[in-house]
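One structure is given below, represented as structure tokens, and several questions about it will come after.
All protein chains but one are shown at their positions in the complex.
Naming follows writing order (A and B), and every chain is counted from residue 1.
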Amino acid sequence: MKKDLSPEIKAVEKYGTDRTCLIPILHEVQKEYRYLPEKALRNIAAMLDISLVDVYGVATYFRAFSLEPKGKHLVTCCMGTACHVRNSPGVLEEAKRTLGIDAGETTDDMLFSLETVNCLGACALGPIVVIDNEYHGEMTPAKVKKILKEVEKQEGRG
Amino acid sequence: MAKIKSPAMLEEYRNEILRKRKYYFRTISLCGGPGCHAQHCDEIYEAVKKAVEENGLSENVEVKKTGCHGFCEMGPIAVIQPEGIFYKKISLDDVSDIVNRTLGKGELIKELLYPDPENGKPITKESRVPFYAKQKRLLMSMNEYIDPCKIEDYIAQGGYSALCKALFEMEPMEIIEEVDKAGLRGRGGAGFPTASKWRACRKAIARDGIKYVLCNADEGDPGAYMDRSLLEGNPHLVLEGMIIGAYGIGATEGYIYVRHEYPLTVSNLLVAIDQARKVGLLGKNILGSGFDFDIKVSIGGGAFVCGESTALMASIEGRIGEPRVKHIHTAEKGLFNRPTNLNNVETWANVPLIINQGAGKYRKVGTKTSTGTKIFSLVGSVNNTGLVEVPMGMTLREIIFDIGGGVKGGRTFKAVQTGGPSGGCIPESLLDTPVDFDALYDVGSMMGSGGMIVMDETTCMVDIARYFVDFLCDESCGKCVPCREGLKQMLYILEDITEGRGTLEQLELLKELAGVMRDTSLCGLGQTAANPVLSTIRYFEDEYVDHIKKMKCRAGVCKALIAFSINAKKCTGCMRCRKACPVGAIKGKKKEPHTIQAEKCEKCGICLEVCEYGAVVRK
Partner (left out) sequence: MVKLIIDSQSVEAEETWTVLEAARYYGIDIPSLCYYEGLTPTSSCRLCVVEVIRGGRSRLTASCSLPVQEGIEVRTNSERVRKARKMIIELLLASCPNSRTLQCLASKYGVTKIRFRPEDRGCILCGLCVRMCEEQMQAGAIGFVYRGVNREVAMPFHTKHDACRECGACLFICPVCEMPCQGPMQPGQLCNACLDTVQLEAFPCKD
């Protein structure tokens, strides 16, 4: 019976063992695990023959990577300048209050992760909140509260 | 697709494509730009394709999903050729009508036409829509004719003819001379003369013969998405520019560094590179010229500072994206310690135009010191949000009012921010400033990559300064003291001011700190970090003083300085606000005037939003 290869081995096979492949490998591995587990990072350091200090440094430097597991639903608020002048901070505050977490955090029940991003390029529709890859435009504090409460209801939460 | 082995073969291939196209009596081009993408243009595209097939029109109607058309406010957009019909804000419900009536019979659907803002009459042709009419879309106009995943579309538009000219009719030094004569300046922000960079890299000695050309697609300025739209909508334009540049410089390999927040851009690029390789426009012996050159795509990890050249190169190398000192220029020792030339997406996109037209014609557009066009993302409190391409030298007033249609919601113009976190805010008194590298610098801002954010009276300028400093605190690499510690302390001071604890001494301290940050920071991020603060103090000092001395935020933004209350005369006691309040701060019985308990109020503004009687007051 063929043993399933770990995501990090598959990623290294796909991209290579050169140091320049580190960031694409980390992206790929994170997609599979939904975060970067310690064990995966140690394996990657070994396979690419890079010092663990360097791999850990890269994994913590870039915002795309998370060393903590992400929740089931990803809520992303755009905080670009165009959205800012249309009150995206108000939208973010309400999202924080509704979910009970800060930006960059995940709820204890692992259902929701809240993040911010700087500009998605859909400024005509700002403020934008992306929930599970679905774009919601012209958001207001009241609207975001409503949408999040609906998703919470579906999950039997709150 | 067979390999194209000569310019003559390319010409033949182009004619073949155009011949095949003659069978189409109509083409519908659906905008697939980022804004329209967010409004389900993919689903609309599928629906149109299906409907065209079901109506037996597949042989004669071409359905295309293209890159960004630019008029994002009116998205999703469809343009129908050959009539040039412009449809705005189309939805799935409109598909059947569009296919049956317009594509099938050439009938116009009035409701989908754009109304003239002057008289309300529907405009049929795209070229007559004022938003487009005043632009000079030398680079962006191609977008609507090109499906980014089809190299034939680009070739049909004359694509890669500049490359043929460069490889077979010009010497490498001539190419650099032509770019020099054209006066091309970097479109990434600083406006450095492109030809000087190319010359320096050409001169540099590559120990092992390898030189690199890089494309900076790490568009990090919040509110700017021009590079995304160019690269995602017309990748071959940028590829062609890079191949020509590589030939001029003597580079052998290229990288396009794309921020990871643009996955669609990356996938379109990979398709384009693959197709270019298959037909011999990339790889060995391009078009039979003997020139070898190939391009790889490198993805970022989410760091604004990786837009800085040395940080970008570190990231490609798999290291932390930290800038380094530049005593040794990257033109001599850059990526992997080899001679490297880095240019922005839009800079590369200008190259085929210069080679095709010649420097003389190119120079006719723009000003003497800033030639050509510039693409801006015109966003914020403006009616016509979108991507605009204008000749350098056009004034801010013309862009915001003539093209942008003025301030949204009939509000009053307050400022326009250009240059992103490295730029500044320009007030109403300077609206006649021409958009030109030097003129913008003189007023305390800069061109930047092209973000142009319009602000009205509901924007607090102190809050904007705080916003940019907050952004940079997050994005600073943290290596050098003036940037890391300076930004942190600037943020504390701005928080003090916006939260009612500011002092006039802190204003002076901000200016002093800004000067040292500019003088001593290791890289451009830190050196320009104080610009938003300095420019807002320069033009809006009275707002700062109001916050400090009067504890007042005129724009009604800074929460600590505003209060919500209910006008008892207007309140009908409908209880909507009370139910909507997330912290239970509103008290009041049904049909009786409500009150807001100030100590519980979080100032979220939901009550103001939901009240239908205008009874909620924000001071």
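Rule of thumb we're sticking to: a residue touches a chain if its C-beta (ideal position, glycine included) is under 8 Å from a C-beta of that chain, and two chains touch if they have at least 3 such contacts.
In this text, all values refer to a predicted model and were calculated from it rather than measured experimentally.
Engineer: With the missing chain put back, one of B:94, B:219, B:232 or B:475 would touch it. Which one?
Structural biologist: Answer from the full complex: B:475 touches the omitted chain.
Engineer: Have a look at B:19, B:207, B:327 or B:569 and name the one touching the chain we're not showing.
Structural biologist: Going through B:19, B:207, B:327 or B:569 one by one, B:327 is the residue touching the chain not shown.
Engineer: Any idea which of A:54, A:105 or A:152 touches the chain not displayed?
Structural biologist: In the complete complex, the chain left out is touched by residue A:54.
Engineer: For chain A, which residues lie in contact with the unshown chain of the complex?
Structural biologist: Per the touch rule, chain A residues meeting the hidden chain are 38, 41, 51-57, 60-63.
Engineer: Using the document's contact rule, name the residues of chain B that touch the chain not shown here.
Structural biologist: That gives, for chain B, the contact residues 303, 320, 325, 327, 473-482, 484-489, 492, 505, 509, 512-513, 515-516, 519-522.
Basically, only the chains that are shown with their structure count from here on.
Engineer: Distance between chain A and chain B based on Cα centroids, please, to the nearest Å.
Structural biologist: Here chain A and chain B have centroids separated by 23 Å.
Engineer: In the complex formed with chain A, which residues of chain B make contact?
Structural biologist: Chain B residues touching chain A: 34-35, 37-39, 72-73, 75, 220-225, 228-229, 260-262, 298-304, 315-321, 377, 379-381, 385-386, 417, 420, 451, 453, 455, 458-459, 464, 467-468, 471, 477, 580, 582-583, 602, 604-606, 609-610.
Engineer: Per the contact definition, I'd like the list of chain A residues that touch chain B in the complex.
Structural biologist: So the residues of chain A touching chain B come out as 18-24, 26-27, 50, 54, 57-58, 61-65, 79-82, 84-87, 90, 93-94, 97-98, 117-126, 128, 135, 137, 140-142, 145.
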